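A single protein chain has been removed from this complex, and every other one stays in its place.
And now, chain A:
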Amino acid sequence: MAAVPGKIPASQRAVAFGKLGLLSRASCCRSRAARFRPGYLSLSPRRGLAAATCTASVAMDPLQTDRLVAELRDEFRSGRTRPMDWRAAQLRAMLRMIDEREGEIIEALDRDIGKPAYETYVAELSTIANSCTNALKHLRSWMAPEKVSTSMISFPSSGEIVPEPLGVALVISAWNFPFLLSLDPVIGAICAGNAVVLKPSELAPATAALLAKLVPLYLDKKAIRVVEGGVPETTALLDQQWDKIFYTGSTRVGKIVMAAAAKNLTPVVLELGGKSPVLVDSNVDVKVTARRIALGKWGNNNAQACISPDYILADESVVPKLITAIKECLLEFYGDDPSRSKDIARVVNGSHFERLTGLLDEDGVKDKIVFGGARDSNKLFIAPTVILDPPADSAVMTEEIFGPLLPVIPVDSMESAMSFVNTRPKPLALYLFTRDKALEKKVVSETSAGGMVVNDTVLHFVTETMPFGGVGHSGMGAYHGKFSFDAFSHRKAVLYRGFWADMASRYPPYTIAKQNFVRNFLQGNYLEAIKALLQNLRS
C-alpha cells in the first residue's frame, strides 16, 4: 500500500473501502469541527499517515480579501481565463486530480462526515468527473455565438447571442457534499471563462483543507483560489464586489448573501433547501417505492442533502404496507444495528445531533416513533427513524429535517397531499410515486418545486440535460451541464447592420408620409409601406 496519499490500486480498493469506515479521530486544529469517535482504530499504514497529518488551515485574514479580489480581477483582465485552451486545461487537470487523489478525497469525506466510500464515489467523485467530461465534450459549442434570425424591422441585419464570462466569481460551498458542491459550480465558472474564488465550508474542515492543498497544485493557482475560513472570512468576502456569487446552503444565509450582493448589483445563484415531500399513491409497487425512498433518504449522506426526501404523504390505504416495507429495507440496508453499519454517514456534528434529537423528543412526536429512535451522542449516531403522523405544527414537520428522521403522514387523497404541499414554501424537490398518469400530470401542473422525480428520488440531480435549482425559498437560478455554463455567463446580444440601405423614413422631420411608412412597415403591411415610401420620395 502506498505510504503517501495517492491512487489506491484497483485491486486494493475493495479492501480499502471496507476499512475506510474505521478511522481514528484526532481532534482537528479547528476546534469548531472537532470530532471524536473512540473505539475505532486505524488499520492501514496509509490511514495512519493521513490521520496524523492535520493540515494547518490557511484561513484568510479578512483584510486581505480586497487584495485577493484585486489580483483576481487583474488575472481576469489579462484575458488569460478566456481562451478555450485554458478552460479545457483546467477541466482536464481536475479530472487528473480526482483520479490521482481519489483516496485522499474519500478519506477527507470520511473524516468530515463519515461518508461511506461508495457514496463519496457515486455522489461526489463520479458526478464531478462526469461534469468535467461532459463540459470538455461540449465546451466548444457552448462558447460559440448563437445565431438568431432578425426581422424586417432591422433589415438588412444579422444577429447573434455571444456568451461572455461575467468576470470574477465567488463560489460558497456547503458541508454536506463538500467536494461536489465546491467543484461543480467552479466547473461552471471555469467553463464560462471566469476567474473564481472558492470558499469551502468550514464545517467540513478536512475536505476544505484538502481542496486548499490540491486546487493550487492542479489548477491555475492565480486565477482559481481557495479561501478557507468561517463566518468572518465569508463576511469579508461578501463585502467585496463580485461579478457573480454562487451560494449553496441554507435559506437563512441565502437571504444574507443576496442582500450583500444587492449592494453591488451582483447576480446570484442560490441553491438552498426546504422540505422535499414524497407523495405516495395507493397504486404503487410498495417494495420498490420503499427502497427508492430509503436510498434517497439514508443512502444520500444520511438524509443530510438538500434534496433528501424530507417527509412522506401517503395514501392512508398504503401506509401500513409502506412502513413495513421501509422497515424491511432498513434492515436489509443497515442490518439489525445500524450504528455498526459502515454504509451510512454520520450526523455531521454535535449541534446538528442536538437539533435532531430535539425534533424526536418533542411532545406529540416521540410517541409516534414506529421504527428506530436510538441514538448515541458519542458516535453522532441517530438510527434511521420512522415517525407515523406527527402533528403538522411540530418542529419535525415545519423545519427542514436534514437528518435520518422520516415522518409518514397518511392522507385521504392525493388532492389533500397536494393542498398540504401547496400551503408550504416551494421545495427544492418533490417526489411522486404513482402509476396514474393523470395524477402525474396533475401534480406536475398544480404543485411547484425546483425539480420533480416520478417513481424515484434524487436522480434528477445527475441528469445534466436538466437545470438543477430551486424556486421561491428553495432558491433561484440553476446549474449542471450547460446550465452551469450559462449561470456564469452573460449572453450578450449583438445586432449587425451595414451602412448601405439607410431609410430616410426613420429620421425626422416626421412627415405624414414617413409616419405612414413606419406604421405600415413595422406592422408588415409592405405594400402600403412601399406606397408611403414612394409618396415620401416624391415630396
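Throughout what follows, a contact is a pair of C-beta atoms (placed from the backbone, for glycine too) under 8 Å apart; a residue touches a chain by one contact, two chains touch by 3 or more; residues count from 1.
In this section, contacts and distances are computed from a predicted model.
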From "Aldehyde dehydrogenase", "Small ribosomal subunit protein mS39", "PRELI domain containing protein 3B" or "Sodium/hydrogen exchanger", the hidden chain's UniProt protein name: "Aldehyde dehydrogenase"
Contact residue for the chain not shown (choose from A:Asp184, A:Glu202, A:Asp243 or A:Glu400): A:Asp243
Listed residues A:Val162, A:Ile369 or A:Ala395, member touching the removed chain: A:Val162
Sole residue of A:Ala305, A:Met476 or A:Ala529 that reaches the chain not shown, by the stated touch rule: A:Met476
Selected from A:Asp239, A:Glu316, A:Glu440 or A:Glu528 as touching the chain missing from the view: A:Glu440
Sites on chain A contacted by the missing partner chain, in the whole complex: 13-14, 17-18, 77, 79, 116-118, 121-122, 126, 129-130, 148-151, 153-154, 157, 159, 161-162, 164, 166-167, 243, 251, 254-255, 258-259, 261-263, 265, 267, 270, 272, 284-285, 288-289, 291-292, 295, 299, 329, 332-335, 341-344, 422, 435, 440, 444-446, 448-456, 459-460, 462-468, 471-473, 475-478, 490-499, 502, 506-510, 514-515, 518-519, 522-523
